[in-house]
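With one protein chain removed, the remaining protein chains of the complex are shown where they sit.
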């Protein structure tokens, strides 16, 4: 039988939390931080 | 009911955001409030000066006498000494013009002023540092650090070169990494003119081993062999480096460690950027040969 909407929601929420934690665990947050505190010149359209 | 949950969620979000904002209050207070605290200090300095004036105007007539007895030629040294001391000595010189009581009030006033002057003096250096950093500095601050191989480096670095090109970068910055080979070529080229390229990778500060390893790998991959240095992030030089926001930023310093021209933002792998840097280099060379 196909998943109900509720099951899909719970599954996605769980997946979201797990991915978030896995990403933090392997150090992605530091990469985000180091990029976010400095001016990304090519991002904003300078140069 | 549903509405309550929606509002609760929204409030939760609001809370999360405001917490993020509070985090700033604590962690970057030094950075973001440096200007405002400088303003606060300026205010207190004004207040202190006002206090001095009040003290002087309270015994207006007496002080007028003191001032009229003073030498007209106020020299540089008297200006740089504590104003309270200056007044005391003036009072001392004109002692015979006053009664004992008058002399006492004048000296106590002068003592008070000396105390206030000391407070102002204590404020001044902090304020200088803050405003200097805000203006991105005109000279490279005193530092003691080392290069990526561990050899010690300090400010004498600048004196050894006619001019020094200092490139600020970090490992995750693609445009920074892409100009490393161009900077190396520049370093080879300017050696003959007495110039040197020095890299400062902000992720290697405080001898961060991970950052140093990554930086070494990138430098090797790009065939860059010029010096890269680091120092403590809490030092004045560290503050100078961390105050830089846009990467890559390339400064030109003269023999005395003073900034020449406007720092360049952007990689020198772009022709117009290299031309802008060359302008600063030429200016530094002209300045050095004029000495």
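Each chain gets a letter, A and B, in the order it is written, and its residues are counted from 1.
In the analysis below, a contact is a pair of C-beta atoms (placed from the backbone, for glycine too) under 8 Å apart; a residue touches a chain by one contact, two chains touch by 3 or more.
In the analysis below, contacts and distances are computed from a predicted model.
Peer 1: For the chain that is missing from this picture, which UniProt protein name fits: "NAD(P)/FAD-dependent oxidoreductase", "Aspartyl/glutamyl-tRNA(Asn/Gln) amidotransferase subunit B", "4Fe-4S binding protein" or "Simple sugar transport system permease protein"?
Peer 2: Per the UniProt record, that chain is "4Fe-4S binding protein".
Peer 1: Looking beyond the chains shown, say which of B:115, B:159, B:245 or B:286 touches the absent one.
Peer 2: Answering carefully, the residue with contact to the hidden chain is B:245.
Peer 1: Name every residue on subunit A in touch with the hidden partner chain.
Peer 2: 4-6, 8-10, 12-13, 15-24, 26-29, 31-33, 35-47
Peer 1: On subunit B, what residues meet the omitted chain?
Peer 2: Touching the missing chain: residues 2-3, 5-7, 9-10, 13-14, 17-18, 20-21, 23-24, 26-28, 31-32, 35-36, 134, 172, 174, 177-178, 218, 221, 245-246, 249, 262-266, 272-273, 276.
Basically, only the chains that are shown with their structure count from here on.
Peer 1: With centres defined as the mean C-alpha position, give me the subunit A-subunit B separation in Å.
Peer 2: The answer is 37 Å.
Peer 1: Which residues, counting only subunit A, touch subunit B once they are in their complex?
Peer 2: Those residues of subunit A that touch subunit B are 31, 34-35, 38-39, 41-42, 46-47.
Peer 1: Where on subunit B does subunit A make contact in their complex?
Peer 2: Counting only subunit B, the residues touching subunit A are 170, 172-175, 203, 245-247, 265-266, 270.
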